[in-house]
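In this view, the complex is presented without one of its protein chains, the others remaining in place.
Chain nomenclature is as follows: A, B and C, assigned in order of appearance, with residue numbering initiated at 1 for each chain independently.
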Amino acid sequence: MAKIVVDVMLKPEILDPQGKAVAAALPRLGFTFATDVRQGKRFEIEVDGDPTPAQLADVEKAAEKLLSNPVIENFTVRVEK
Amino acid sequence: MAKIVVDVMLKPEILDPQGKAVAAALPRLGFTFATDVRQGKRFEIEVDGDPTPAQLADVEKAAEKLLSNPVIENFTVRVEK
Amino acid sequence: MSLDTVSKAQANPDSSQPFAELGLKPDEYARIKEILGRRPTSSELAMYSVMWSEHCSYKSSKVHLKQFGDKAVKTDALLVGIGENAGVVDVGQGYAVTFKIESHNHPSFIEPYQGAATGVGGIVRDILTMGARPIAVMDPLRFGPADAADTRRVLPGIVAGVGGYGNCLGLPNIGGEVVFDETYLGNPLVNALCVGVMKHSDIKLAKAAGAGNLVVLYGAKTGGDGIGGVSVLASETFESKGPAKRPAVQVGDPFVEKVLIECSLEIFAEDLVVGIQDLGGAGLSCATSELASGGSGGMKVQLDKVPLRDPSLSPEEILMSESQERMCAIVEPSKIARFLEICEKWDVTVTVIGEVTDGNHLEITWNGELIVDVPPRTVAHDGPVYNRPLAQPAYIDAVAKEIIKVPLPTTADEIKATVLKLAATPNLADKSWVTDQYDRYVQGNSIQSQPDDSGMVRIDETTHLGVAVATDANANWSYLNPYEGAKLALAEAARNIATAGAKPLAVTNCLNFGSPEDPGVMWQFAESVRGLADGCLEMGLPVTGGNVSFYNQTGAVAILPTPVIGVLGVIDDVRTRTPMSFDRAGLDLYLLGETENDLAGSEWAYMHNQRGGIAPTADLQREMRLIDLLVAGRTKKIFSAAHDLSQGGLAATLTEMVLRYNTGATVQLDNVGLSLLSETPGRVVVAIDPAQTAALTSEAASQKIALTKIGTTGGDSLVINDAKISLVELRKAHTETFPKLFG
Partner (left out) sequence: MKIGVVTFPGTLDDRDAARAVRHAGGESVALWHNDADLHGVDAVILPGGFSYGDYLRCGAISRFSPVMEPIIKAAQGGMPLLGICNGFQVLAEAHLIPGALTRNHELHFLCRDQKLTIENTNTAWTSSFTQGQEILIPLKNGEGAYMCDDETLAMLEGEGRIIARYVGENPNGSRNLIAGITNERGNIVGLMPHPEHAIDSLTGPSADGLGFFTSVLKALVK
């Protein structure tokens, strides 16, 4: 049983109020490591067995059609063990 | 400039309404690859230069305190190039 | 773990069982053995332990709550009383209304968003279960000091959770409370109220009658969430030294609940159920045992049929799971096909899990093996009853001797500074930061919501019949005198209904207290219940239901006794309601009721760290005459506006009135400091057209309510004697507090 991960992030030019809120909250808690924070979505998709190329192609399609909105978001697909 | 990624997912035993909604929508669009879908959050944190061990330890702390609620969520921290 | 069955329990009567870890006391465990004539199976133990927990069995409160029945007024308005999921009241024109408050305090501290969200979800299912369409929610909330770091964690999460769930269900939020006090810091209170409406003929009850009828589980699948939540989260202090129990918090899915509501209403409309119960605290243990004991008592359930989200759950866990958004219905076999069809239309998971049987055994099997065989009444109703020791705490006499010393303004500058300071203090400041996160418009029937005295919804678009609901608690007064405090909260909630011209009809309550094992807390509780029961009897209002939440404390420190009282009223034509304020100049302002020196427990005293003194005494006869006056004033069209006085006294009331429609006022007050700051109960400010002077005078005289002209409306300032406060300045003070605190 493998896991396919789709990460969806707002395009860099789109304002990310959630990331901004986190970036502002960190220093209030004494954390000073971040120069910037962006928040996105992570989908963990389980498939039976090892994903086939056809399945991965399907996941790409689903990511484009459903999991992300290409007007404002980018996505990446990868297999995780 | 490196990127630290924090992935936050609901614990496996916790209901994930978002993942459920996606899992239900996929077959309606003809996508049959998924046996289960979970949806979580992905934080991309930018730091100046390569993250130091102390910074990473701080990120762990921030992930536990701010980015997740350990009662219902798990998180992982990693550095991405 | 191997399956524990009834036959194994009979074969090994002495196996040791972890009853203490499940929260049962040795004598309670002994009683279970006595009832069964053998040791319980592990599944039975699970059921008894959750059902006999404080949260489900009311074991510490039962002996006191009896008074609500014993002292009850006879009224035809009460169609369903205490004991069912929620009481039902006749509001005329064939309509019945059901309403109830519940607490979700402890879960909301651990996971503010989900705790609050599932609190709303739970109370809405209670209302739905009665056969009603839920039409509105309210959320009385209590937090630690507004500027405390943990309040900044907890409050935004709770507010977002209340909104997130209620908004997604399409239920307008029509009111609530936001109160701060240090005793709530480690133990915030999240009370949620829901109102529902139905026709008389649609009332549903939780009973499983008719052998051969099917037991149907529908809604979300069952997962491992909230297992033990009912006995752990709702009944134990966080510091309890007992073994660590799974602090699992439930996560809600409001979308599933919305669909469940529509699906259920369609099922009700076609009259497809004999009985129905929602799955809340104690999950299936509660639903099956209550349904069975509500009927003749016999039921067979095949537990392995329950659809699971997590296939690894054991039967014990399935019985205890508090997965949200589930309902259990009793359906005649001839109607099951249609029932399934409607569920399919709404894409709702549905499973027949058992049937009603003759006799009085609740039998639950797991893959054919009998794992539960109990008389359901013993699980659902015959839990332990405690007559806990109670004793008046020592502080009561001590605080009664304290003399309140607070500065009272006299000069123009002092008056202005006082009014601005009160307007901005977190307990009195504008709550829009909170309420703007709630949908108050959905369903298109909201007539009043925050910042009005009560929430009001229209229930018939043709006749304009409506209901009003208000909730109130004054924990400062309850701390000084819990008996009077409960009566005063009742009076205030009823008054908040009546200022709009609605007639109070029925009462619900949520009694939030510390540990019942503390005799002082138990005394506060007993006194509050006695006060509320006496008050309801005197005012002729039935208590239709409620909720008790104990163990609200941090370490040894209990919260202030906080009996939240909800009052429901009816108004025959919502178009004629009296608004809380005025939008034009030239009206006369009157104060109804007399002002005494009542600074004890007042917000002004609180702001000066004075928590002592003697609480006011409730004069319910006068309150009832005031209510009659307010209702008559509405029907006779005497009032242009009416707004009650409560926390913050006349200063707060005037602030809220002038800001409501941005219309100023000029008032002249004798003894100005006390007039502005005293919180004597039973007072209302009304605005009338001068042409109504004679009518008002005669109504007030006939009700023997003191009437004082205090000023007139108009202008862009609030002028009090020589002090002039511009509305701009006043609004700034009133509205900037919450955004500054919570971002």
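Note that in this section a contact is a pair of C-beta atoms (placed from the backbone, for glycine too) under 8 Å apart; a residue touches a chain by one contact, two chains touch by 3 or more.
Only a predicted model underlies this, so the values are computations on that prediction, with no experimental measurement involved.
Chemist: What chains on display are touched by the one that is not shown?
Modeler: For the complete complex, the undisplayed chain touches A, B, C.
Chemist: Consider the whole complex, including the chain that is not shown, and state which of A:35, A:52 or A:69 touches that chain.
Modeler: Per the contact definition at the top, the residue touching the missing chain is A:69.
Chemist: Out of C:259, C:607 or C:707, which residue would touch the omitted chain in the full complex?
Modeler: Selected residue, touching the omitted chain: C:259.
Chemist: Which residue from C:249, C:447, C:605 or C:667 sits in contact with the chain not drawn here?
Modeler: C:447
Chemist: Using the touch definition up top, pick the residue from C:34, C:271 or C:347 that touches the left-out chain.
Modeler: That would be C:347, which touches the missing chain.
Chemist: Pick from C:67, C:103, C:151 or C:167: which residue touches the chain that isn't shown?
Modeler: Checking the options C:67, C:103, C:151 or C:167, the one contacting the hidden chain is C:167.
Chemist: What is the set of subunit B residues that contact the non-displayed chain in the whole complex?
Modeler: 17-18, 21-22, 25, 28-29, 39
Chemist: In terms of residues, what is the contact footprint of the unshown chain on subunit A?
Modeler: These residues of subunit A touch the chain that is not shown: 10, 13-15, 17-18, 21, 66-67, 69, 71-72.
Chemist: Could I get the residues of subunit C that touch the absent chain, sorted low to high?
Modeler: Given the touch definition above, subunit C has residues 160, 163-164, 167-170, 253-256, 258-259, 346-347, 432, 435-447, 458, 461, 574-575 touching the missing chain.
Please note the rule applied: only the chains that are shown with their structure count from here on.
Chemist: Could you classify the connectivity of these chains, where an edge means two chains touch, as line, ring, star, complete or other?
Modeler: Graph shape here is a line: each chain touches the next, no loop.
Chemist: Report the chain whose mean Cα position is at the greatest distance from that of subunit C.
Modeler: Result for max centroid distance from subunit C is chain A.
Chemist: Which integer distance in Å separates the CA centroid of subunit A from that of subunit C?
Modeler: Centres of subunit A and subunit C (C-alpha means) sit 40 Å apart.
Chemist: Averaging only over C-alpha atoms, locate the centres of subunit A and subunit B and give their separation in whole Å.
Modeler: For subunit A versus subunit B, the centre distance works out to 9 Å.
Chemist: Mind pulling the subunit B residues that touch 2 or more other chains?
Modeler: If we look for residues of subunit B contacting two or more partner chains, we find none.
Chemist: Mind pulling up the subunit A residues that touch subunit B in the complex?
Modeler: Contacts found on subunit A: 1, 4, 7-9, 19, 22, 25-26, 29, 31, 33-48, 51, 55, 58-59, 61-62, 65-67.
Chemist: Per the contact definition, I'd like the list of subunit B residues that touch subunit C in the complex.
Modeler: Those residues of subunit B that touch subunit C are 10, 12-17, 20-21, 69, 71-72.
Chemist: For subunit C, which residues count as touching subunit B in their complex?
Modeler: The contact residues of subunit C facing subunit B are 110-111, 114, 220, 223-225, 247-253, 255-256, 309-310, 323-324.
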